[in-house]
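We show some of the complex, not the whole, and keep each chain where it was.
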Amino acid sequence: MTAEPAERLTDIGPPHYERFLPPVVKANYGKWVSHEILQPGVLVHTAESGDKIYSIRAATARLISVPKIRQFCDIADKYCDGHIRWTSRNNVEFLTTKKENVEPIKQAVEALGHPVGGTGNSITNIVHTQGWVHCHSAATDASGIVKAVMDELMDEFTNMRLPGKLRIALACCLNMCGAVHCSDIAILGIHRRPPTIDHDRLRKMCEIPNTVAACPTAAVRPVTIDGNPSVEVIEEQCMFCANCFTVCPSMPLNDPEYDGVSIWVGGKVSNARHEPTFSKLAVPYIPNNPPRWPEVVSAVKNLVTIWTDNARPYERMGEWIERIGWPRFFEMAGIDFQKEHIDDFKHAVTTYKTSAHLRF
Amino acid sequence: MADKTKASGKLDELKKGPYPSFVKEIEAAAETNKMAHDLIGQLELSYDEKLCHWKHGGIVGVMGYGGGVIGRYSDVPEKFPNVSHFHTLRVNQPAAWFYKTDALRKICDMWEKRGSSVLNVHGSTGDIVLLGTTTPQLEPVFNELTSLGFDLGGSGSVLRTPSCCVGPARCEWAMYDTLKYAYEMTMRYQDELHRPYFPYKFKFKFAGCPNDCVASVARADMSFIGTWKDDIQIDQDKVRWYAEERKVDIEDVVVERCPTKCMAWDGKELFIDNRNCARCMHCINVLHLALKPGKDRGCTIMLGAKAPILEGAQLSSVLVPFMRMAPPYGEDEATAEDLPELIDNIWELWGEEGKNRERVGEFIQRIGMGNFLDAIGLEPQAEMVAHPRTNPYVFYDLGKDEEEEEDE
Amino acid sequence: MADMVPVEEIADAMFKMIKDAAGKKQYKSMDLQKAMKELYPGRVDKQLCKAAIKQLINSGRCIYTYFGGSYIELPHVEGAANPEQTET
């Protein structure tokens, strides 16, 4: 290590945002009065002063290469005085005050393979996580499924003809880094095998009390193996959350045959109309089928379709399901309601149907 | 297909189709970068075996910091020696993800040289995620970053990189300055961001209005959601224009969708019973040229969101119903000036009494919201609950009773 | 407050704790702080403890580690690490 403590900068924090704001933004900061979506992916915001800023939004895979960023920079330099931003869902946005730049930007970005869209009542980018590209915990890949699903749904990214917004997210394990738990459609990687324990490595790498405490169902118990302290897993009590593995790397759960994907629906985050709410289990399990996970793609597509065909204007997926009721949803989606759908964790009792409000 | 800078087999499939291909991205990087090259190889192996090939690495980091680096090792280093180490660095993004190309290009140059040439823009928390480098490169990468004016973001039991919506920079609905707060809070708590002192991670997110475009209510231990107190501003002409010119069925898509049913439309005027408006934003969203939030603005502070591990997922819940975020500050209201003390009190309590790996939301669940409020010195308010308790298992506080009687 | 414990002494006491527990128990910052408060009643505070930890880390005597949560440990070879790469 080349540590030079004296000169070494630390705790400087991120660059101040003002360094990067376009002049029109600085001039009209906090003074925007309205916006319009000119076409899918193209927004214009107007300020009190009458100033306007055009934003051209394009999809990215989030995983991006240095060469591609340079290409984006080229476009931004050419049309946007070097200004560029990303959205909270990993779309890139090119910002310009010149209306005449809109089409050239659009064409340039699309020429790079990045469709423009994701605004208004559309399907925008899929928030997702690392998967096999970088994480040790992944029960499925992230980027691959996202690519396959978005390829299928691309028309809903570049159009704005859905009843409302539809937010899809993917997380490759129960840690849910994609915060998928409040998405219209959530794709979640799952393990379905208890951890296998490497007692030798465990002894060296893991702290027993922390490992035991990590298990939400108390399935991990301290034991002595060959005179050394280790842990065992009561298999019937394990629901494959992998939290023990997070704390103790010697208890992997990855399993090519049993890992896979579950699909969740009806969550949302905004306060618009209904309160924010969690996604609920729709499809308990689909095996991993790389490279294109066709069963996952068709399950998602199916959900999008039944919602699109049946929801009222501005009704998000969950709002629609609440209105028609879950039994009808399962029927329309052609999903078998199974034991797995019934909650059995801590607050399960609050999810039971405690009224005779039934539809036949 | 023997050329390992190019994907083949299963991965090759994912270069097809209209959506941007991450495989093409890695390939592009691989043209000049060996790590990216081996990344393709290992990823192909994962695709063939349906198995992830990374090992957890918990020790690497940059000097003096306890976060910002995620250690990662290949479990097949003999096959893919260039990704034998493949640590990521989380780089604290500028507020609201605005960049100038010069800054980006410099990061690119550095990362092409010292890392995999592959990155995430952005990570789920908001950082620029530099995907994959070796242990010896960590310190140089850090030094180059700081010389470019960037610093690392959070990982581990620290304050995580705060993030915010685009807010006043480009949105007419920002009820307070989200970028300013994201930046200032990040700067104020640099120590907490870089040196683990908490029982577990803690996240701030700043959303300018109840649309919550950074999903703060789902993902931030402390969510700041802009809101307003006074009446929605209505331009009745514009409402009629929506009805007549834009053919918006105001009854159906606005009045009927209002969660509190506090609106009425007689074909000419839109009436809002503002006392019953829940500040959900829906009518404003739909009729945005006609309606605007009120002028008396601030934010609602909510606490406790998190993913499922360990006790189940939580959404944030109301802690301060309304806090004024910009002067002039009134007298008897919560204002942003109270914020540092509020945060300190929370961190102090949770720091002292939180269990290892217990998020603040879980901590509140364990000790009880009432006790939590007592301990941080906030008064209980009906706004904090969806409804009062239904069970009669009340820990009546008799000391308090007696005190109160004495007061009277 | 004249008799507050010097940062060095706190750092040493923390280091001893960490060393004694190495391989058995991982400590978090707060564990160390709490132990110091017990060891030196009324003579240490949060700021001193933070300073001591900073010293331990910056001097390289200890490192931060991460296993689901963050800990302070003696520097050691990572269990998962692959043999050191030659290139830098």
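Note that the chains are named A, B and C in the order they appear, and that numbering of residues resets to 1 at the start of each chain.
In the analysis below, a contact is a pair of C-beta atoms (placed from the backbone, for glycine too) under 8 Å apart; a residue touches a chain by one contact, two chains touch by 3 or more.
Everything numeric in this text was worked out from a predicted model, so none of it was measured.
Per chain type, the number of copies found in the complete complex of this structure file is summed up as A x2, B x2, C x1.
By our rule, only the chains that are shown with their structure count from here on.
In terms of C-beta pairs in contact, A-B outnumbers the other of A-C and A-B.
Here the spacing of chain A and chain C, counted between their Cα centres, is 36 Å.
Centre to centre, using the average C-alpha position, chain A and chain B are separated by 13 Å.
Shown for chain B are the residues that touch two or more other chains, namely 55-56, 58, 63-65, 70, 136, 191, 356-357. Shown for chain A are the residues that touch two or more other chains, namely 5, 210, 214, 243, 246-247, 249.
By the touch rule above, chain A contacts chain B in their complex via residues 1-3, 5, 8-17, 19-22, 25, 29-30, 32-35, 45, 53, 55, 59-70, 72-73, 76-77, 82-88, 90, 92, 95, 113-115, 127, 129, 131-138, 141, 143-144, 146-148, 150-151, 154, 157, 174-179, 181-182, 210, 213-214, 216, 241, 243, 245-247, 249, 254-257, 259, 267, 269-278, 288, 290-292, 312-314, 345-347. Taken in their complex, chain A has these residues touching chain C: 5, 201, 204-207, 209-210, 214, 243, 246-250. Residues 55-61, 63-67, 70-71, 73-74, 77, 81, 84-85, 134-137, 155-158, 191, 195-200, 351-352, 356-357 of chain B are the ones that touch chain C when the two sit in their complex.
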